[in-house]
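Just below is one structure, and these are the notes that go with it.
Every protein chain of the complex appears in place save one, which is left out.
Take a look at chain A:
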Amino acid sequence: MLLDLSEEHKEHLAFLPRVDSAVVAEFGRIAVEFLRRGANPKIYEGAARKLSVSTDTVQHGVEGLTYLLTESSKLLISELDFQDSVFVLGFSEELNKLLLQLYLDNRKEIRTILSELAPDLPSYHSLEWRLDVQLASRSLRQQIKPSVTIKLRLNQNGAHTTQVLQTDPATLVRLVQQLEQALEEMKTNHCRRVVRNVK
């Protein structure tokens, strides 16, 4: 599968051959930082000054590189496909090799970042538990009522939420049973067949 690069995109990337490979490598690093943490205009300004070009040029160059890397990572294209896609840009072989290396080095992390882009449901972070025994309350003395208190930490869109919940021993056993069944499901023939055949 080859990448489809628009004219505008090619224009932005056209900046890259004009600088030496150390700068391209640096841009690659900025591009991944951009994905991790968002744009940092100060970096663009600093680079623009050092290279004697406009901030826009730098920004477009980085964004073009970012898009190249994310599209390649998203589709998980092969080395060969990446090389062929970049070939149309008419860059030097050295630059092509550099870009390929950037792709290979960063694609795993980029895919991780991309997978976190659309969390619809909160996701599990951690769980703490505590055993309690209620001995008395205002309405009844001399009780022995065991319970489990659970602190469930979830992530949603980067924010942490905490839920404090309680359950009784019988429900706890049921929870464990049900969720163990869920884990076992992946090992069934049905799921194995799906995993094998859906590629």
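In this section, a residue touches a chain if its C-beta (ideal position, glycine included) is under 8 Å from a C-beta of that chain, and two chains touch if they have at least 3 such contacts; residues count from 1.
The rule is simple: contacts and distances are computed from a predicted model.
Note on the omitted subunit: UniProt lists it as "COMM domain-containing protein 3", one of the names in "Two-component response regulator", "Enoyl reductase (ER) domain-containing protein", "COMM domain-containing protein 3" or "Translation initiation factor eIF2B subunit beta". Only one of the listed residues, A:40, A:101 or A:163, touches the absent chain: A:163. For chain A, the residues in touch with the chain missing from this view are 74-76, 111, 114-115, 117-119, 121-124, 126-129, 131, 137-143, 145-146, 148-150, 152, 154, 163-169, 171-176, 178-180, 182-183, 185-186, 191, 194-195, 198-199.
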